[in-house]
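Then we have chain A:
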Amino acid sequence: MTALDWMALPFLAASAFFFLAGTVGLLRFPDLFTRLHALAKADNLGLGLAVVGLAIRSGSAAVAVKLVLTWLLALVASSTSCHLIARGARREGVEPVRGRR
Partner candidate 1 sequence: MTAGLALDVLLAVALPLVGLAAVLRRDLVQSVMLLFSLGVLLAIAWARLGAPDIAMVEAALGAGVTGVLFLSALARVGPDDAAPRAASVRVALAALAAAAVAPVALAVEALPRAFEGLGREVLARVPETGATHPVTSVLLDFRGYDTLLEIAVLLLAVLGAWAARGGAPSPRPPAPGPILTAAVRLLLPLMVVVAGVLLWVGSSAPGGAFQAGTVLGTTLVLATLSGGVALPRVPPWVVRSMLALGFAVFLAVAGATAASGRALLRYPGAHAAGLLLAIEAALTISIAVVVWALFERDPEERRAEGEAGGREGEAA
Partner candidate 2 sequence: MTSAHLFAFSGVALLGAGLLGVLAHRHLVRRVVGLNLAGSGVFLVIVALARRSDPPDPVPHALVLTGLVVGLSATALALALAVRLHRETGAARVPEEDGP
Partner candidate 3 sequence: MSGAAWAIGAVLVPLAGATAALVGGARAGRWVGLATAGASAACAGGLASAVLAGGTVRHRVGGWGAPLGIELRADGLSALMLVMVAAVGIAVTVSAAAYFGGAGGGEEQGRRRLLFWPLWLFLWAALDALFLAADVFNVYVTLELVGLSAVGLVALAGDRAALGAAARYLVLALLGSLAYLLGVGLLYAGLGTLDAGGIRAALGPGLLATAAGALVLGGLALKAALFPLHGWLPPAHAGAPAPVSAALSALVVKAAFYLLVRFTREILPGAALPRAEVLLGALGAAGIVWGSLQALRQDRLKGVVAYSTVAQLGYLFLFFPLARDAGAATALSGAGLFALAHALAKAALFLASGAILKALPSDRLDGLAGLGSRMPLTAAAVAVASVSILALPPSGGFAGKWLLLSTAFATGRWGWAVPMLLGGVLAAGYSFRVLERAIASTPGDAPPVRAPLAMELSALALALAAFAVGLVPWAPLRLLGAGGALAGVAP
């Protein structure tokens, strides 16, 4: 492994952790709204950290810019679709779970 790889490692590991957390949340949380909340973690933080890690590893500014653009696009897409899903669910009469289960 090169020095760049070592520098990227913590970011990639952290990214994997957030993806794992997001997935656990998706599977374990009680209702649609909290699950969406968990997914957003994976997209925003997990993907962002992965982008940072990969940008370091690539060692090229052009690739880094493309990676960051990809992340920004994913953010726009995921927040829009989360919003649409949540709004659609509210219209269909899905209520958030309140209190503890």
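Please note the rule applied: contacts are C-beta pairs under 8 Å (C-beta built on N, C-alpha and C of every residue); 3 or more make two chains touch, one makes a residue touch a chain; residues count from 1.
Picked so that all candidates are chains of the complex that A comes from, given by their letters.
This is a predicted model, so every value here is computed, not measured.
Asker: With reference to the defined contact criterion, which of 1, 2 or 3 touches chain A in this complex?
Answerer: Per the touch definition, chain A is in contact with 1.
Asker: Considering only the defined contacts, which chain A positions touch candidate 1 in the complex?
Answerer: Counting only chain A, the residues touching candidate 1 are 73, 76-77, 79-80, 83-84, 87-88, 91.
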